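Please read the structure below before turning to the comments.
All protein chains of the complex are present and in place, except for one that has been dropped.
Note that the chains are named A and B in the order they appear, and that numbering of residues resets to 1 at the start of each chain.
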Amino acid sequence: MSFRKRSEVIGGGPTPQRGAPVSPIPGRGPVVPRGPISSLNRQIPARDAIRSPQSKSKDDLEAIMSNPAVRPSLITSQPTISTGASDLDKILLHQGLPLGHSLLLEESSTTDFSSVVLRAFVSQGVMHNRITKDKLHSHVIVAGVPSQWANDLPGLYKGSSKEQKKAKIAENESKVSVSNLSNRVASGRNDLKIAWRYGLNQKASGEEFGENSSYENYNNQFDITQKLTPGPSSQDISFVRISPNFGDIISQIEGIIKLQLKQDPSKTIRLVIPSLLNPTIYSPIFSAPTFIIPFIHTLRAQLRKYENSLSLIASICLELYPRDSSLTSTLEGLFDSVIHLQPFNQEMSQLIEKAYKNEPAKIQQGLVNIIKLPVLSEKGLMMIHDGEYAFKNGRKKFEIEEWGIPVEDVGKDEEQQTTKNIDF
Amino acid sequence: MASQNSVVLLTRLLSLKENSPLLLVLDSLAQSSYHLIQEFAYKSKNNIIYLSFETLNKPAYANEFLDCSVISTAEITKFIKSKTTPQTTSSTAQGKHLIIIDSFNYIPSTDITNFIASISEPSITIVGTFHINCPQPHNTSSYYPSALSLLSFIASSIFEVEAFHEHSIGEEQLSNRIRKLDIPISSALNSDVFKLTLTNRRKSGRSLIYTYKVDCKNHVYEVHKSNQAEEIDPEDESLLKDLTTFNLTTSNKQKLAREQVELPYMEAQEALGSSGGAIVYEFEKDDDYDEEDPYEDPF
Partner (left out) sequence: MTTTHNQDLILFEDHSLIPESIISGEESYSAIISHLQGTSPTWLINSLIENSIQNTATLVNNDLTVKQTGRSKTIFISFINNKDYYSKGCKKNGIDLNTVTDFTYIDCFTDLFTKRIKDPSKASSQVTSLFQELNEVISSQTGSRKVVFIEAPEILLRATNITSNELLNHLLQLNKTCRQLFIISAKDYPDLDAAMPEDPVFKVTDYFVKLLHRSSLHISIQPLLTGRANDITGSLIVSKGPISYKSINVSEKEYIFNITKDSNIKLFFR
């Protein structure tokens, strides 16, 4: 349960018609998800069957790298998982969050954009369990919130409108043949066509980073107006209640981790703690430094202990716990990466809306400030980037792009108008 | 003459010749009391007992060294009593003892007076440092004063050490950086030459304040005059130079002419004597005089 339910603003405000049509999708909904799952089922076990006997004899690292949800970091080559938001993966520079590491999402103002990211992180974990039939690649642990929190998990993005969809299908089909040629996985089966539909955005990122489809299942694109169907099962997700004794919570979490790793040591475990210490979820006793700091410190120890399986994302509201408060600055020290979402104030939003009134898709909702990045910051690199990126909570994904104040556009706009006036 | 007396006073205090049982040293992150305490040790010919709350190594000058970080105040008192009873002090001629306390900051304010009272003896002089940059705990449950107020109140002399900071670092900038615990590099900070403000209390409780420049390397003390008072001279015309292209200065001839200008009231004074220049009101018909107003009485 978020502090403000469904308060997230959907991009493209001024033209609501674009975001509205949810109608074409339900018709396809039941058909589409099944296809790719079954098709991939046949594809991946074959790959696993070859690898698994070898990986068992080798060390954990080899095992985890065989997990289709894992890829090596672009910088350090350590096993990394996707956050479910490909742009966030990009600004983390590892193309995701390295296993054994944690991310703290800070958010100023009373909005709840961070829950969009957190839910995509969960959905991504659930989706990884649907790559291979009867093989679970990941497990999600959600701490602190009731299970209803996961009712709002975003579903897969299936295109923005009928036309775009058709265009993409055509595009994909043409691409399928190209990549089939260059790809050893190619089997020439017909269902693969549908399977590719799932990998819409992997291809985009794959091309960008000069990768081939060996990480095709690494991440998906999520649509916040869609519900994840079918919803997560108890195989996918566990909920941990917060109790005043942090030792109990930790042993509960560790119990789940051990159980999951016993089933399959190559599983990735995604731990999510939404709205840390939000007073609607947490009673005041949890804000005591003797609870929260040992709790997070011990989680850090757990991350190091299960460095090839566990990763953590938590969010915190800066309105309640400002950055210069002792709590947040201590947390920033204990987390491996910290990203601050700073929604625009009213004046700024108005300015941007005015500047992009002809291009509503360009409207950003706030700044993304990087405070700390996994591995790089602890090595001593200065990773603080203030106000260099902006985020857009679009329907099709949580976009992060380089930020520039749209002043020029306003100028151009006016110039165009004035020239027009002169002409008349 | 007066300055000579104050240097003598400082020397007498440092060598414990003045009757002053508790000498409080206030230091900061910019200037530690380290050098001043060494100066006390240098001047002292007494038995030195060093009570350490934060000092790692026994100073060479200390006759006795007690690590107080792990023991109770009662044990400290016991230790001092055992070391200051006459039979053990054969080494000192006058039987006087100097107790150096490296920091009062480790003792809670509620215990501090008791602690000092328990170790005080006529033969003992206590020199203790208090770090003023440490945050002061605020006592919410009682009106009891803070440790700093208490110590300043009961101390017979207060030595406040400050750094002579260079002009490159302004006072404000320095204090801002210290507030962030970001101590700049400067040879003037924690130097063996520093500014000392001495507040000396007489028996009556009246206090006198002196400022010195202390050079611990050469053991030279001199009275420090505030530079600012000397610098700002209203007649100093060098201040006006190079300000603008206009000529702002006055030549001697111009000055003489200026002095010779007779101001209007001068003549009135000469004519009417002492009552000259007084303001005399004369009623005129256009004046608005309110009879009802009790405060309006021009006559």
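Methods note: contacts are C-beta pairs under 8 Å (C-beta built on N, C-alpha and C of every residue); 3 or more make two chains touch, one makes a residue touch a chain.
Given the structure is predicted, the values throughout are model-derived calculations rather than measurements.
K.L.:
Which displayed chains make contact with the chain that has been left out?
P.N.:
Result: the unshown chain touches A, B.
K.L.:
Where the complex has a chain not shown, which of B:S6, B:N105 or B:S156 is the residue touching it?
P.N.:
Only one of B:S6, B:N105 or B:S156 touches the chain omitted from view, namely B:N105.
K.L.:
Looking beyond the chains shown, say which of A:S77, A:Q148, A:S326 or A:N345 touches the absent one.
P.N.:
Per the contact definition at the top, the residue touching the missing chain is A:S326.
K.L.:
I need the residue numbers on chain A that touch the omitted chain, in ascending order.
P.N.:
Within chain A, the residues touching the omitted chain are 75, 246-247, 250, 288-291, 293-295, 297-298, 300-301, 304-305, 307, 324-326, 329-330, 332-334, 371-372, 376-386.
K.L.:
So which bits of chain B touch the chain we can't see?
P.N.:
Counting only chain B, the missing chain is touched by 27, 29, 32, 34, 54-57, 67, 69-70, 103, 105-106, 131, 133-138, 140, 178-185, 187, 190.
Here, only the chains that are shown with their structure count from here on.
K.L.:
Just give me the whole-number Å value for how far the CA centre of chain A lies from that of chain B.
P.N.:
61
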